[in-house]
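These notes concern the structure reproduced below.
Excerpt of the complex: some chains, original placement.
Letters A and B mark the chains as written, and numbering starts fresh at 1 in each.
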Amino acid sequence: MHKIPIGVLGASGYTGRTLCALAGTHGRVELAWAAAGERRGECADIGGRSVRFIGLDDAPLADAAVVFSALPHGVSAPWVARARAAGARVIDLSADLRPGAAVLGEATGARVVGASPAIYGLTELARDEVRGANVVANPGCYATAALLALLPLLVRGLIAPGATVAITAASGVTGAGDGPRRDLLFAEVTENFRAYAVGNDHRHLAEMRAVCARFSADVDLVFTPHLLPVARGILATVVVPLIEPLADPLALWQAHYRDEPFVEVTAETPSLREVVHRNAARISVAAAAGVRQPTLIITSAIDNLLKGAAGQALQNANLLLGFEESVGLPA
Amino acid sequence: MHKIPIGVLGASGYTGRTLCALAGTHGRVELAWAAAGERRGECADIGGRSVRFIGLDDAPLADAAVVFSALPHGVSAPWVARARAAGARVIDLSADLRPGAAVLGEATGARVVGASPAIYGLTELARDEVRGANVVANPGCYATAALLALLPLLVRGLIAPGATVAITAASGVTGAGDGPRRDLLFAEVTENFRAYAVGNDHRHLAEMRAVCARFSADVDLVFTPHLLPVARGILATVVVPLIEPLADPLALWQAHYRDEPFVEVTAETPSLREVVHRNAARISVAAAAGVRQPTLIITSAIDNLLKGAAGQALQNANLLLGFEESVGLPA
């Protein structure tokens, strides 16, 4: 069978390499080229095969039907424009083109990708839009975990008006990339845990707010990310005041995600172990006892490199290319 | 100098051994005996000296001026009564005598310790009561981290009436004791993270509610504990809606804890690394941006075995015995 050529910009980082690995076992696409900035010229063993990173400027953009950009925030948007100009459809894994990016002072993608803005590719929300998109802004990892937790409430308008929704989440260190930072050394992270960007200062919050706004949810989002001493995985714990009590919260989530191939709703609280190395979100929900305001506690786990990045990007690419949504994805 | 004899019931677990180790370097107290249930007769190397665990029934309760009980919840209360009857003053590290214990169906301590209930020994809140107490109920580790975060607001009545206060906390595995449980094996915990007791089903919540009630705080507490892949340490992240914005939140905490030897208020978010092996709570606070309801995010870190258990117990013992509060405590 003819395979569709894809290219990866920013292929040398954790996300880029995961994209290359998924392409290698996908069956319907093949990696035409992998380009990196600083590490161009290097070779890496990715999923058992050797991948050589060409320079970004050497990337034959037009040779790829789909270009994935795993370039850093602020760097990616112009490359999305170049890939578009070369005729490729683009899935951008940076924050540059996501809704609300400008709010936080990021480069806005609207200018670079022309009149039509990028489609925000939270697949379970925007499946139909993604199918016809030329540019997809792949969601942030924290936003994916939190929004999949909240979608059943947002769609049905069940969150108490004016409520404060507390999203407390913890991520493994690959979420911070593989740049050689002193604070990410093993000796600094092991046996440690801390919050960061406290006070709603994280770029993923803009996406979460934009999706809430799409559903006219009248909420205050408070988001606090933490750094876990694990390599991979995100767990979001979301506390949500409701308009009224739900008789069977779990049943609502089960119904909402019944037909989703990559969302699992479980009675037992999810753990990172259950989702790591899989393109799955695993979600549970419980009503808080002993409170007057009816309140839910939702826990949502994903692999930050798969459902939180490269896996969801391939899921979106499958839609773009008219494939079965689950082709080539480890579930 | 004459040293005050102390005894430890339940000395073989993580908390009990930490009590023995602190006693060994304290200077003003000495370990008269250490008693254990299942592991009686065993010897352990604790802080460089060999400690032999006698059986519980062999413990010469009357030989100790202060008896610490690190026995399991539900087992401890009758031993507190026996130690009291033998003339010792008692610091109970179980949940049995803490306020609200009965709410969760635990053995209530009121019956066993006579007419006067145990003093709830959150030192920074109850210093004066502890000085004269015969029985101290030492706070739970999660409760210590969360209540020290909230005290400056509780005391001043600054929490928005009717507010939902979301307390999301993560603990190292020593918080679950050293019983040989399959789910606490290294292979199960490493590279993993999960919530447990979701839905406000944790015994420490009763203490937190009781303290909030003491200040007539009109709040809904929602508490979600998590298990971290670290040996020691608790980090609580508390999201609190306020009556009105605070001009300088950090200054309020700094003022409140100015004279406290074991509470550190820092501009930078605390990490477990900074408090482990020390009897310290380290707290930071930030206002949430981009919300209409003024809201604070407080992060509070302690060592669950020290400020969260054995360290605070010694801190309380120092008060009971008329010593300087900080004697023998690693700060």
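Assume contacts are C-beta pairs under 8 Å (C-beta built on N, C-alpha and C of every residue); 3 or more make two chains touch, one makes a residue touch a chain.
What you see is a predicted model; the values in this text were computed from it and never measured.
J.: Which total copy number does the whole complex reach if 2 copies are given here?
T.: Copies present in the complete complex number 4.
Following the convention adopted for this analysis, only the chains that are shown with their structure count from here on.
J.: In angstrom, rounded to a whole number, how far apart do the mean CA points of chain A and chain B lie?
T.: 38
J.: Where on chain A does chain B make contact in their complex?
T.: Per the stated touch rule, the residues are 162-164, 166, 168, 170, 188, 190-196, 198-201, 205, 209, 220-222, 224, 226, 228-233, 235, 237, 239, 241, 269-273, 276, 284, 286-293, 295, 297, 299, 301.
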